[in-house]
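Omission of a single protein chain aside, the complex is shown with its protein chains in their original locations.
Up next is chain A:
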């Protein structure tokens, strides 16, 4: 067929692949973690106010309480995911240089994972009383 009559576009290749097969996942995750963080941060702020000026054994006993530990772990997990995908959007908005962008996105993942793992290990160690 003559080239001018070809109506096929690159849509053919894109079809079925969607937007990287992720669609509105990012948007929805930001909302779900947002709702969870909103509720859990209330508990977190109350906890921090309560722990103000408390001595070491009291802080350890409080953080080591399974109820507190579970809620703190949930809060930190949800917050870290929320901030990781939030910072991803900021990087995608402002960092245009391709290499820099990839490095920034990677650093974002590493930083978020590190903060999350460090907090989780600390909380688990405290709650298991090691």
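Rule of thumb we're sticking to: a residue touches a chain if its C-beta (ideal position, glycine included) is under 8 Å from a C-beta of that chain, and two chains touch if they have at least 3 such contacts; residues count from 1.
One rule holds for everything that comes next: contacts and distances are computed from a predicted model.
Undergrad: Considering only the chain that is not displayed, what protein name does its UniProt record carry among "Spermidine/putrescine ABC transporter substrate-binding protein", "ATP synthase subunit a", "2-hydroxyacyl-CoA dehydratase" or "Succinate dehydrogenase cytochrome b556 subunit"?
TA: "Succinate dehydrogenase cytochrome b556 subunit"
Undergrad: Sort through A:43, A:71, A:95 or A:115 and give me the one touching the missing partner chain.
TA: Answering carefully, the residue with contact to the hidden chain is A:115.
Undergrad: What residue numbers in chain A mark contact with the hidden partner chain?
TA: Touch with the absent chain occurs at residues 31, 34-35, 37-38, 41, 45, 48-50, 52-53, 56, 59-60, 63, 76, 79-80, 83, 86-87, 90, 114-115, 118-119, 121-123, 125-126.
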